[in-house]
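Have a look at the structure below before the remarks.
A protein chain is absent from this complex, but the other protein chains hold their places.
We just call them A, B and C in the order they show up, numbering each chain from 1.
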Amino acid sequence: MTDKPKVAVVGYGTIGQRLADGVTLQEDMELVGIVDVAPTLALRALYESGMSYDLYLVDPLHKPEFNDLGIPVSGTFEELLEQVEVVLDATPAGIGAKNRELYEEHGVKAIFQGGEKSEVADVFFHGYANYEKGIGQNFLKLTSCNTTGLIRAVDAIDREVGVEKVAITIIRRVADPGDTHRGLVDLLKVDPVPNHQAVDLMNIMPHVDATGFLVHTPITHGHIISIVATPKKSIDKKTLLDVFRAHPRIRVVRIADGFNSNTSLFQYARFLGNKRADMYEIAVWEECIGSSGDDILFAINIPQEAVTIPETIDGVRACLSMQMDRLEAVGLTNKYLKMKAGR
Amino acid sequence: MTDKPKVAVVGYGTIGQRLADGVTLQEDMELVGIVDVAPTLALRALYESGMSYDLYLVDPLHKPEFNDLGIPVSGTFEELLEQVEVVLDATPAGIGAKNRELYEEHGVKAIFQGGEKSEVADVFFHGYANYEKGIGQNFLKLTSCNTTGLIRAVDAIDREVGVEKVAITIIRRVADPGDTHRGLVDLLKVDPVPNHQAVDLMNIMPHVDATGFLVHTPITHGHIISIVATPKKSIDKKTLLDVFRAHPRIRVVRIADGFNSNTSLFQYARFLGNKRADMYEIAVWEECIGSSGDDILFAINIPQEAVTIPETIDGVRACLSMQMDRLEAVGLTNKYLKMKAGR
Amino acid sequence: MTDKPKVAVVGYGTIGQRLADGVTLQEDMELVGIVDVAPTLALRALYESGMSYDLYLVDPLHKPEFNDLGIPVSGTFEELLEQVEVVLDATPAGIGAKNRELYEEHGVKAIFQGGEKSEVADVFFHGYANYEKGIGQNFLKLTSCNTTGLIRAVDAIDREVGVEKVAITIIRRVADPGDTHRGLVDLLKVDPVPNHQAVDLMNIMPHVDATGFLVHTPITHGHIISIVATPKKSIDKKTLLDVFRAHPRIRVVRIADGFNSNTSLFQYARFLGNKRADMYEIAVWEECIGSSGDDILFAINIPQEAVTIPETIDGVRACLSMQMDRLEAVGLTNKYLKMKAGR
Partner (left out) sequence: MTDKPKVAVVGYGTIGQRLADGVTLQEDMELVGIVDVAPTLALRALYESGMSYDLYLVDPLHKPEFNDLGIPVSGTFEELLEQVEVVLDATPAGIGAKNRELYEEHGVKAIFQGGEKSEVADVFFHGYANYEKGIGQNFLKLTSCNTTGLIRAVDAIDREVGVEKVAITIIRRVADPGDTHRGLVDLLKVDPVPNHQAVDLMNIMPHVDATGFLVHTPITHGHIISIVATPKKSIDKKTLLDVFRAHPRIRVVRIADGFNSNTSLFQYARFLGNKRADMYEIAVWEECIGSSGDDILFAINIPQEAVTIPETIDGVRACLSMQMDRLEAVGLTNKYLKMKAGR
């Protein structure tokens, strides 16, 4: 018998698969099972590769489909809710809000992803920037992938020299690999200013003024954000790089070494042998730092599929009051995910 | 007999075709002929559509190829140089520098495109920003497509309230339509900071501090630039829009009207019936203007194939001293190209 | 007063714009007006470029929007129907079926585009392959863009040597330029065999056996179809090329001349100065003809935006019994569209 906190992952898609793996790596948590609806490619692959997680079904009417494929089913969504303390809800946007009622009914806490409306949660959460606000809360909502990575970088500078304001340009991947339900061809789609990421940043970091422009581009392997930040105290390039290198969730890379694109980081993760070529870290390009008067200009890479995993796990630590100290909490998440400074 | 200045276009590619048409529209200039090497698609189309320009050949050895196709040849490159006062050199990067010797030999002035090294010319030229510097000079070099459009916008603000500094993010189309010799697939390629466009802007507008980041994207129909500018005097959104609307080479558009991408402007030019779907104007999105403290954030669209045509024609006016006044000169170019304020 | 047949175009989108221009070029037809709903980019451009067509509105409630923009409105959809004999319905798929009732009510004939269900029409029509079937009919449905081009080529061979069967591979553009509501990124989406184009070909040419595979690709400037055809009598490459060259709606091109992609044909149409870079002709690549035993392999390019225009105009000739002879009818369409053999 274990007295580790028991966790469920609901929705075994792009984010859910990665959350399941991430929680499993945390030596002080236990993943009890995952929940999904139908025999997706992700579940077929889970089965073909040895069924490392117990599967629970939203709708028992789908059980015969799984039986036909030989995929074992451990029970229903509600049966899983009886066994856990916290749910990581990685369902498609809008479903989380409906699930919340179920979680309340079963007395289970939940952490929602960035796609949900903010009303779904008590706290809009980022592990590094506002860990304290999440402590003991029942329902957290994570920042979206771009906002999570953006805040990592801005929070790091803010804690060093203070940040007065930021103006960001997001060059966004429009679809994940394999998506056939969305996409763009030979065009850059523009969104109105300000984008939600700037607004969300101000929600999490209310002392920073932010605005931003967003362009959707026909690529799949990671967003790039260009950031013009006005620091409260002047900061030179070397110090800025030191701040980034000291951050376990930021990787400083060089174009000269071959990191010449967003996809180069995806490829590097493939070469590392990371499962699914996942990368938790955002990257900063050493050669892409400039100054405009006292303002600094720099660019980050956001690996959209995996970047929110560490902060979501931080959320488990916060809502279950596993650690009361921000740095202790994120430090444990990092340790179990094998993330460390100096990359 | 005419006493209009006589002009030749050398290189009938992406830029050359458009220069030939643009010069032809100028009622106070005469296009004597165009120069190219081999029977490209552009020349085959010129022939199929009625041979509206006289063709001169760089190398007479290629003449039999043209004869076989029935394409008439009016003479050699050097024969054309004897008939003109100024050449618009739109040859591939690097050739212009070689051609300069020939121009000097024949006592012909020349205007080079942005791809050439700056050393090729006496003045780095932009019709709106530094017309006066080009007056009477023998060799001008135009700014590149991105820089030309960028300076149009920044110069307009600068003349209204002054600009202290700009930090730009260029989201660049990586190839023109039909290019098979370059391209990118599913990636955003990053360049070191600062990009040459920021450096070039400071060359033309030395009183403005500039830096910038550039990302190459797999699209063909126009670059987008996001600009964070620090004005010397505060300027509100309405005034900024008035400044842009008053500029004959800037078109203010709205996402709400359907201008939701770079390609929407290409499509609009197709719908207008513009030859080759050319658009001389840069566009500014009304909904993509924001403020970050006193800084302003806005975004422009650069139709890379045609955007430099007006400023190149301004260059003819300058180097031949056709007009001594900047606004008179650009005004005539605009009039003949049917560009006007309020779009 | 004129006694030319009076035509309306309903829906001024991708196809409708081109139909309006195509009908206008026919010296023996009169375009009375076009119909649309809201001030799209196409209508804004029509207005900015001089309002060459009279505009009628589906819903008078939208009239104030047009008034605000200064775009003149000539009346309502139903008012237009009172003035014409035939409607070219280029509305989004599904709307045509609803409009048919209106057409019946007003005693107007109609030609629908390929996106509509076949039930909408009395005859599934192709100008070259089954002109006779459309004569005097009230409601025709055109083949879709791919099928129209495919049948042009197969019908040409069939009339020369007979065709027993074809197996086609369609490499399909997934979106038109500027589309933001559909697209794919970095993937080839596959459809089940047989594709509808093979089935449609057998509908129009019931004596030919056909099957086919279709792949959606992330491009916008034209489909490519690879065709393996089994002729009834052996046909060599030279004869096949002669057949294609003799067809006014087929253009034989060479990779060696620069026609090395689908987009090269779009570019060529730009260079020709064709409005919107339209091309009515399909292209056949001279170097892409091969033989597999007695079977022939060849590839065609389908310019999806404009390819159906000639056959739709043939449809007007058929349903109004303007010509009773197939070759006389298509010949007049070709003459007015300036299409001729030998390209």
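FYI, contacts are C-beta pairs under 8 Å (C-beta built on N, C-alpha and C of every residue); 3 or more make two chains touch, one makes a residue touch a chain.
For clarity, every value in this text was computed on a predicted model and none was experimentally measured.
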Neighbouring displayed chains - absent chain, whole complex: A, B, C
Contact partner of the left-out chain, one of B:I34, B:L88, B:I157 or B:V174: B:V174
Candidates B:I219, B:I235 or B:L265 - the one touching the absent chain: B:I219
Options A:G70, A:P206 or A:G273, residue touching the unrepresented chain: A:G273
Given C:I255, C:L327 or C:A341, the one touching the chain that is not displayed: C:I255
Hidden partner interface residues of chain B, rising order: 173-175, 177-180, 182-187, 189, 218-220
Contact set of chain C toward the excluded chain (per top definition): 164-167, 169, 171, 184, 186-194, 209-213, 215, 217-222, 224, 226, 228, 230, 255, 260-264, 285, 287-293, 295, 297-299
Hidden partner interface residues of chain A, rising order: 17, 39-42, 44-46, 48-49, 177-178, 180, 185-186, 221, 257-261, 263-264, 266-268, 270-273, 275-277
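To be clear about the criterion, only the chains that are shown with their structure count from here on.
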Overall pattern in which the protein chains touch one another (line/ring/star/complete/other): complete
Self-contact between copies chain B and chain C, residue sets same or different by half: same
Whole-Å gap between the CA centroids of chain A and chain B: 43
Centre-of-Cα separation between chain C and chain A, whole angstrom: 47
Averaged-CA centre spacing for the pair chain C and chain B, given as whole angstrom: 36
Multi-chain contact residues (two or more partners), chain C: 177-178, 180, 185-186
